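Handing you this structure, nothing more for now.
As you look at this complex, bear in mind that one protein chain is not there, while each of the others sits in place.
Chain nomenclature is as follows: A, B and C, assigned in order of appearance, with residue numbering initiated at 1 for each chain independently.
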Amino acid sequence: MEQYVFYILAAIILVFSFLTVTSRMILRAAVYLLFVLIATSGIYFMLNYNFLAAVQLTVYAGGIAVLIVFSVLLTSQLNEKMEQVSLTKALAGGLIAFAGALLTILTIVQYNFRPNGLPELEPSPREIGHAMLNYGDNGYVLPFEVISVLLLAAMVGAIIIAKRPAKLLNEDRTIIDTSYPSDKNAYTSRTKAEIDSLLK
Amino acid sequence: MTMDFQYTILIPILLFFSFVYNILWGRTRSPKIAGLISTTTILIAAVLSYYTAYQYFFNVGLVNGSYEKIIAFKMVWLHFSDTLVVDMGILLDPISIMMLVVVTTISSMVHIYSFGYMHGDDGFARFYAFLSLFSFSMLGLVVSSNIFQMYIFWELVGVSSFLLIGYYYQKPSAVAAAKKAFIVTRFADLGFLVGILLISYVTGSLDFAVLTDPNGPVMLQGASLGFMGLSVMTWALILIFIGGAGKSAMFPFHIWLPDAMEGPTPVSALIHAATMVVAGVYLVARLFPLFHIAAPNAQYVVLAVGGFTSLFAAVIAITQIDIKRVLAFSTLSQLGYMMAALGASGYGAEEGIGYTASMWHLFTHAMFKALLFLGAGSIIHAVHSNNMTDMGGLRKYMPITHITFLIGTLAIAGIPPFAGFFSKDEILVALHQSSHFWYWVEVITAGLTAFYMFRLYFNVFWGENRHYHHKPHESSLSMTFPLMFLAFMAIVSGGFFMFDFGAFISSNLVPYDIHIHWDIAGLSIFVALIGISLAAMLYLKPSGISTKMATALGPVYKATYNKFYFDEIYLFVTHKIIFNLIARPSAWFDRHVVDGFMNMLAWITNFVSGSIKGLQSGQLQHYAMSFVSGAVALALFFLYFMTR
Amino acid sequence: MIDGIGLQEILIVSTIMFFLGIYGFFTRKNLITILMSIELILNSVNINFVAFNKYLYPNLMQGHFFSLFVIAIAAAEAAVAIAIIIDLFRNIKTIDVEKVSSMKN
Partner (left out) sequence: MDILSLLIVVPVLTILAIAFTKNYKQVRVIAAIGTGIQLFQSFNLVWQYLQERAAGNTAIMVFTKSYIWFEKFNIKYDIGVDGISVALIALTGIIVTAGVYASWGVKEQAKEFFIWLLLLATGVFGFFIAIDLFTMFVFYEIAVIPMYLLIGVWGSGKKEYSAMKLTLMLMGASAILLVAIIGLYIYSNPQGGPLTWNILELANVTMPIEMQRIFFPMAFVGFGALGALFPFHTWSPDGHASAPTAVSMLHAGVLMKLGGYGALRIAVGLMPEAAQEQAWFFMILTAFGAVYGAFGAIMQTDLKYINAYSSVSHLAMILFAILMFNATAMNGAVLQMISHGFITALFFSLIGMIYGRTHTRDIYKMGGLMKVMPILAGTYMVASFASLGLPGFSAFVAEMTIFVGAFQHPDLFHRVATILVASSIVVTAVYILRAAGILLMGPIKNDEFKSLGDALWYEKVTLIVLIGSITVMGMAPLWLSDMIMKSLTPMLQGFVTL
């Protein structure tokens, strides 16, 4: 039974992963990503890591995915299809990805994994909390603190970046060469037309 | 008896100071002062030269039957190596003393003359400065004790000549003539220089005392080594003669001299008639023992070039109408005589008559040719034209100029008792002894000389009276005095020294008696008289015969008038061949091939960097692709190739 | 442990997911979609951590905690990245990665 559930989850993950990276509608891609993330949490559930699965659902599927959807809404025309990926690029990327995947899978298949066979540990949220704030063996207080500082920094950074006023919106300033003295054409290979098209 | 001649150093040095003063301060002071300083110094130099001549010939006199070579002063100027030393010295021997006298005399006269001739000219001070420079260099040249010293002053007279020809620097033709003179002589000087190098290599010495010692080892050195059938010494001397030929405007370097007449007339008299142009003759005379003993072939070259030039120039002179050019070609012709005489001379007292004759002719020629040029200057000053077609009947207006000019003309034509007769006679004697072919060439030339000189004389002073803008008048005393003085010299320098010149100058320094060979002299007088009467017939009274003859001769006349197109040939060679076929391509080659190669390297670098710059596109995805593919490739490599 | 499913199956799934993310990273032009690809990659890594922990070292918790931290970092990263993207969009009206090259030149 569990076996089939896993296969279903795996299929969801793979199919929607594929759609995420190929869909030309950006909002759909975001939704497909959400499905992948949810399916992943399903795998965590199956592995009996319930807390992790919950975190995955709340933070990833709930937070990040929503964040992405938001930013999509802020920056993109929703009913507009993204332009077709150029064939060479798709081929090159596909080839490299395929080669990498093939190599990795071959290695995985050939490798003989040996479990250590010790009794399984089923972490309860309580134990996890203890381990998180423990500074002895199997304690993770240091990474925990580091992560909290990182989160703080990220938060501050995100706010500052997002709050910065738009620098150039008037037409006579170029987007590229604000720091150069006078002759902008001397320093950039862009034509006026290109710059204009960028400004549009 | 020895004598202290150290004071002779003053002769050139004074002039040098005069030059320095005039060039630095002359412009800002009154021009009179510049002229006075120059003239005074040259007069002092002249007096010192006469005194030296007197002391040398009469007080020191003969030692063991011959004149001594006295080194009056010597100072090391530069060490090339232990043996090759350039000295600055003063060598006194008969010919250098004679040259001292000639140069200072003519130069003094020209200095005085120029007071009148150059009066009111803008560059009066500059003119006198250059005259001083020239006199300094020329005197330095004649007293050289070292062949390299001679080369140094040789170049300096060249540059003074350049400066004086280009004196009217705003006139393009004068500038062109100056450049031409300098470059042609410089080209010839290259021969001189290479000759000096060869001599220094073969003999290891630059000192005249060593080089001209007839019993010294030098005479044998270099005889054995050969190149193209001639010994190295022969080559060296031919090259040195090329230098001399350049300065003396021998064929084929003659082209600069007629153009050099663009300079002021006193300059033509001083430099391009009397002194500088004889430097080549003097050089050959200075090295005469070497020519005669070590390289007879080279001496024959001297004879041939001299003989040919004298005839060639005389032929051209017949057709010229610019009076200064006629005189220039006659100078060429007379220089040819001197060269030919040296070429024909033997070594020794009696055999060396050609040597004596050449020097004697140098002396007399300096006097009468300076006279003729200064007379021409006087005429030009009065008429404001150089062309004899603008002149005629001037004898009435300018009596002194007329008489002195006539004396000069008679002297050059070789009519006794004027100076030219005696010296030319000795030259013909020498040629008669040596080579009949060149003897006859020179006899014909003597006739031509008489003809073209009297053509000039009759055209200017007789013939029909032209219409002048204002009435010509006799020149001032400062100009006529030198004329009279030189006319006096043109009379006495021949006959007066008649039986004495050999007593002063001979090829081996041993005095001997010379006497007139009436058989030869008679012929030359006869030929000269024919020339004169022919000229009188054609030009004394206006007649159409000469123009008829010119038209009858047609192309020959035209070719002669155009100096046989030598200028055009040279122009073709320099402009078409050297400029267009060598210089322009090499400039192009440098800019496009050599520099192009360097630019190509730069371009390749630029191109390559431009191409690889694409790799650094700044596109994250490109980097990521490279990174991942690299990682995959590495993994592949380590997993499947390293392990097996 | 999932019955009937070995470690290798899970790893294969995560590998494919990983390289799909890589493919997306290579080919996408829109910055947000690139961000999504990165999330895919991080997610696949998380699965790996968890799977290894569960199958090979069931008595330990390292993989589990690593996954937690990765999730936290991913959240932070997403926040900052989206802030940058929005700022960029406000400034130059595009989030096309090929056109955002003002650091160049």
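Here is the rule we use: a contact is a pair of C-beta atoms (placed from the backbone, for glycine too) under 8 Å apart; a residue touches a chain by one contact, two chains touch by 3 or more.
These figures come from a predicted structure and were not determined experimentally.
Engineer: Based on the whole assembly, the unshown chain contacts which displayed chains?
Structural biologist: B
Engineer: Sort through B:Ile33, B:Ala53, B:Val159 or B:Ile444 and give me the one touching the missing partner chain.
Structural biologist: In the complete complex, the chain left out is touched by residue B:Val159.
Engineer: Based on the whole complex, identify which of B:Tyr7, B:Tyr51 or B:Tyr169 touches the chain you can't see.
Structural biologist: Considering all chains, including the one not shown, the answer is B:Tyr169.
Engineer: If I consider the whole complex, including the chain that's not displayed, which of B:Arg27, B:Lys69 or B:His517 touches that chain?
Structural biologist: Touches the omitted chain: B:Arg27.
Engineer: Give the residue, chosen from B:Leu220, B:Met549, B:Val573 or B:Met598, that touches the chain omitted from the document.
Structural biologist: Residue touching the absent chain, from the options given: B:Met598.
Engineer: Which residue numbers on subunit B touch the omitted chain?
Structural biologist: 27, 76-81, 84, 148, 151-153, 155-156, 159, 162, 166, 169-172, 175-176, 178-179, 182-183, 186-187, 190, 193-194, 197-198, 200-201, 578-579, 582-584, 586-587, 590, 594-595, 597-598, 602
One rule holds for everything that comes next: only the chains that are shown with their structure count from here on.
Engineer: How many angstrom lie between the centres of subunit A and subunit B, each centre taken as the mean Cα position?
Structural biologist: Centre-to-centre distance between subunit A and subunit B: 97 Å.
Engineer: Between subunit A and subunit C, what distance separates the C-alpha centroids? Give it in angstrom.
Structural biologist: Computed from C-alpha means, the inter-chain centre distance equals 4 Å.
Engineer: Using the touch rule from the top of the page, what residues of subunit A touch 2 or more other chains?
Structural biologist: 92-93, 96-97, 100
Engineer: Can you list every residue of subunit C that touches 2 or more other chains, as numbers and ranges?
Structural biologist: Touching at least two other chains: 22, 26-27.
Engineer: Which residues of subunit B touch subunit C in the complex?
Structural biologist: Residues in contact with subunit C: 618-621, 624-625, 628.
Engineer: Write out the stretch or stretches of subunit C touching subunit B in their complex.
Structural biologist: It is residues 22, 25-27, 97-98, 101, 103-104 of subunit C that touch subunit B.
Engineer: Could you please specify the touching residues of subunit C with respect to subunit A in the complex?
Structural biologist: It is residues 1-5, 7-13, 15-24, 26-30, 32-33, 35-37, 39-40, 43, 46-47, 50-51, 54-61, 64-65, 67-69, 71-80, 82-87, 89-95, 99, 102, 105 of subunit C that touch subunit A.
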